[in-house]
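Let me give you the structure first, and then I'll get to my questions.
As you look at this complex, bear in mind that one protein chain is not there, while each of the others sits in place.
A, B and C label the chains in the order they appear, each numbered from 1.
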Amino acid sequence: MAGNTFGTLFAVTTFGESHGPAIGCVIDGCPPGLPLAPEDFAHDLARRATGRSRHTSQRREADAVEILSGVYQGRTTGTPIALLVRNTDARPKDYEAIAEVFRPGHADYSYWQKYGVRDPRGGGRASARETTMRVAAAVVARRWLAETHGVRIHGHLAQLGEVVPRGFDPGAVEQNPFFWPDASMVEELEAFMDRLRKSGDSVGARVTVIAEGVPPGWGEPVYGKLDAELAAALMGINAAKGVEIGAGFDSVVQLGTEHRDEITPEGFASNNAGGILGGISTGQDIVCSVAFKPTSSLRLPGRSVDVSGQPVEVVTKGRHDPCVGIRAVPICEAMVALVLMDQALRHRAQCGDVGPVAPRIPPHP
Amino acid sequence: MAGNTFGTLFAVTTFGESHGPAIGCVIDGCPPGLPLAPEDFAHDLARRATGRSRHTSQRREADAVEILSGVYQGRTTGTPIALLVRNTDARPKDYEAIAEVFRPGHADYSYWQKYGVRDPRGGGRASARETTMRVAAAVVARRWLAETHGVRIHGHLAQLGEVVPRGFDPGAVEQNPFFWPDASMVEELEAFMDRLRKSGDSVGARVTVIAEGVPPGWGEPVYGKLDAELAAALMGINAAKGVEIGAGFDSVVQLGTEHRDEITPEGFASNNAGGILGGISTGQDIVCSVAFKPTSSLRLPGRSVDVSGQPVEVVTKGRHDPCVGIRAVPICEAMVALVLMDQALRHRAQCGDVGPVAPRIPPHP
Amino acid sequence: MAGNTFGTLFAVTTFGESHGPAIGCVIDGCPPGLPLAPEDFAHDLARRATGRSRHTSQRREADAVEILSGVYQGRTTGTPIALLVRNTDARPKDYEAIAEVFRPGHADYSYWQKYGVRDPRGGGRASARETTMRVAAAVVARRWLAETHGVRIHGHLAQLGEVVPRGFDPGAVEQNPFFWPDASMVEELEAFMDRLRKSGDSVGARVTVIAEGVPPGWGEPVYGKLDAELAAALMGINAAKGVEIGAGFDSVVQLGTEHRDEITPEGFASNNAGGILGGISTGQDIVCSVAFKPTSSLRLPGRSVDVSGQPVEVVTKGRHDPCVGIRAVPICEAMVALVLMDQALRHRAQCGDVGPVAPRIPPHP
Partner (left out) sequence: MAGNTFGTLFAVTTFGESHGPAIGCVIDGCPPGLPLAPEDFAHDLARRATGRSRHTSQRREADAVEILSGVYQGRTTGTPIALLVRNTDARPKDYEAIAEVFRPGHADYSYWQKYGVRDPRGGGRASARETTMRVAAAVVARRWLAETHGVRIHGHLAQLGEVVPRGFDPGAVEQNPFFWPDASMVEELEAFMDRLRKSGDSVGARVTVIAEGVPPGWGEPVYGKLDAELAAALMGINAAKGVEIGAGFDSVVQLGTEHRDEITPEGFASNNAGGILGGISTGQDIVCSVAFKPTSSLRLPGRSVDVSGQPVEVVTKGRHDPCVGIRAVPICEAMVALVLMDQALRHRAQCGDVGPVAPRIPPHP
């Protein structure tokens, strides 16, 4: 498949450039009968949007979703759902100065080498603007997963540079602009981010997403493993450099007796596996973490070359996030939702004849 | 696609259970005219095989490859290449005791929940025995990549439990049973592994793979990114729990000015990106690391339940690796090769009209 | 893959309902650097459009194409090309009377059974309105095929009810509203169509498409055969009931000595194969024919049932074609173009290493 479609059965095709006329997506394979209206997208798109606090890019997009097809009398019909979002705060002129230059740490050079041509306006297709449509498509997936299986997906920022949460309160996450699970640290983070923004530099972050309520049995061995598809989905987000499932890289130093999650009739004794064994869900929480690199768009000058190979000094103007990892939280959730949705349909296709299977082991609390 | 095929254009379908009559694969989409003979598989299969040192499982398989199709007069014809390997040291009886029990940390429970039935003989399809065919298929991919583009792929063990290499000598890697890049530490590792094996426990490991010579331009944005597909390919290996590209999780604490790889006419100034920007190769080395959990098959007893939900104590007999991460080195290389091969063909399909693109930036040495 | 994407590498995803707000498509995998502007679509969309003569449906759509993405400074960039066409002459109210009724010969009943819900406005997704986007996407494919390989694709009406062309003049086809290759018969056809329209009935037709200049070697045995994919592409057009390649059903009564196309150094002695052997192009003209059923939307009453199972008499109002086969000519050309484009890219992917192969046999004139 060409590279702009995600998923096999719940297939999302996105299109659009950061500073082109519009972005959008087509969701194919959605089950029929699901309630859907334009206003259903507002909440999640706002969580991902720029310009909601001083700690993110100051681009302000309305992100108004138009449903072009696939919905009749407020319900999905099973035909493709096309969503359109016009770009209303595009400023292509901001990028004229760098049209002939390869910004370090950006996709400019690699696109140029691949295609022999590139759209330099804000990174064009390589911009995180595209992730708007991932979040939009995931609104549909999350609704179906919740209504049909009771699946709930929530993410939080698990590290910002060197800073890690001291406490963990799920209720705090949506109450601050950092998706931070420790309310007592928000002022500290604000001060940190203000200093960073003033310095002109950027910093990396770690995001963790947890999916609760996923039934055992989802995932396709051998090459369609649930963890493999989560890894691809999360590593495919702009600026992602690493993905972990469950204990992740910590398992390198664990012993087998530590890592293996023992089973009792009352439930799993631990969840180092992150809810997946052999590529198939176990009924425990699915736990994934993602490393995000620091934004490469900086107003501090960096060395590069231009399209004729001459050395240049690059300063990125435009509007950028000092830590892209923050807004990545809802995007990570979205990708987890899209993977689960697709796997749920694939599981039903092959194993719809298999009735409820005993015994069911409760998850580790 | 159903889950036992890997790749879009260079598509590898594997089959077979650990203790069934045979394992095998079908490689579809291979370019015609490539020299190929049964003996070409011996070297790489031996690197992956068990029973070559006391530090791996003592199962001894001949791993003799029969080419059933797709080769005529010693060259590939463009039709599917089927490879067959008979299992010669299978011992299904070893698993009778656990046929009704879910081994902790194994796929037993998740397969049971998905399919309502499972082949308990050594993990059946979930066994790493399947990876034999990944390595075999990658022999073909590596040859084409080397002959056509000069790509070379090599891996090493980058961590074994708490132990990390003190030096790095690429020439040492193939000279010891641990794929360890520091020859001076081999005795230390042997002692460590001997103690571990005697204890009955197991330990995790980290593997790093480097692909040199990959030209810029391979990879398909947005959902077929080269790093996303590497992440899936590597996370889909048995026991993998984490994947990093380039700086990986270290980028969480980096600043933008540190991480972005500056560009000079003489070459990239660093390679934090691991050779990929925007999902497309830059011409720098592709660098990936994988975390492997400690084997869950242990002769130290663990708590579990049986198929009727009753608590049991599980002791795994069979023959197992005290550190599966060691033999994972050639498997990781194989998965990187399969991803690169597929992306190379996909790139040629879409961008075969694009001639050589200037400027070319040399990789960071 | 979900059902609204056509093609593997040159992948076209369409969306939209007949009387919804818009229709559109996303073309993924297009080679970069191809010139493309909104006005390039006008000619082919006009050939397919209704309302251009009294012999087709009187719905009048502007069919103005907006390019939303994938084009920068007048050239394709290799990223997805999204095309949007607003519906401007939709009349959903025309269909209120039949919202609860299954029109005989239509997809009403089958959609209802599949989805449990349907959009009754003019057939919704099942309407031939969707084929606008196939023709639009094929504009891009045809340009690449022509510029890169000199491929030319042209169709004509080969039968209208009982009437067959007496002569064959390729130059005549575009000079009359029937795509008829014999100018001397146009008046006769007009009279026939006028009588038919007045009677309230409809009639079937046969369309033939010829692709000239296709090089030998395109097509993927065994399940991706060029003729198999053409058959799917053409049978998937609304109202199609049969597909032939080359001699088609006439080959049932042929002898082997008659049918096999002998080869001489000067060229093939005949073209019963229709340019394809073993699923791969031979360099001869690709020749396909398609049977179209008569429109089922008639103002002559027919028996049916409503959604509660009660018998009803159905009279279709709306605006309809007395012979849908006529306007199917450019749609058939489009589908042939899309198949060839995709196969061209797939061939290049696998066999790009194979140089020019001798001997080349010229096509039968």
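One rule holds in what follows: a residue touches a chain if its C-beta (ideal position, glycine included) is under 8 Å from a C-beta of that chain, and two chains touch if they have at least 3 such contacts.
Quantities reported herein were computed from a predicted structural model and do not represent experimental measurements.
**Q** Which of these, C:21, C:236 or C:363, touches the one chain of the complex that we don't see?
**A** That would be C:236, which touches the missing chain.
**Q** Taking the full complex into account, find the residue in B:48, B:125 or B:156 that is in contact with the omitted chain.
**A** In the complete complex, the chain left out is touched by residue B:125.
**Q** Which residue numbers on subunit C touch the omitted chain?
**A** Here the touching residues of subunit C are 1-6, 8, 14, 102, 104-107, 109-116, 123, 125-126, 130, 159, 161-162, 201-206, 215-225, 227-236, 238, 240-249, 251-265, 269, 272-274, 276-283, 291-298, 300, 302-305, 307-311, 325, 347, 350-351, 354-355, 357-361.
**Q** Since one chain has been left out of the picture, which residues of subunit B touch it in the full complex?
**A** These residues of subunit B touch the chain that is not shown: 1-5, 8-11, 13-17, 20-24, 26, 28-29, 32-33, 66, 68-70, 72, 75, 77-82, 84, 114-119, 124-125.
**Q** Which parts of subunit A are in contact with the chain that was left out?
**A** Subunit A touches the missing chain through residues 8-9, 29-33, 78-79, 148, 221, 345-346, 348-354.
Here is the rule we use: only the chains that are shown with their structure count from here on.
**Q** Superimpose the Cα trace of subunit A on the Cα trace of subunit B, which carries the same sequence, then give the rotation angle to the nearest 5°.
**A** Superposing the C-alpha atoms of subunit A on subunit B needs a rotation of 180 degrees.
**Q** How many angstrom between the C-alpha centroids of subunit C and subunit A?
**A** 39
**Q** What is the distance in Å between the mean C-alpha positions of subunit A and subunit B?
**A** Comparing mean C-alpha positions, subunit B is 26 Å from subunit A.
**Q** What is the distance, in whole Å, between the centres of subunit B and subunit C, each centre taken as the mean of its C-alpha atoms?
**A** Roughly 45 Å separates the two chain centres.
**Q** For subunit C, give me the residues that contact two or more of the other chains.
**A** 8-9, 29, 32-33, 78-79
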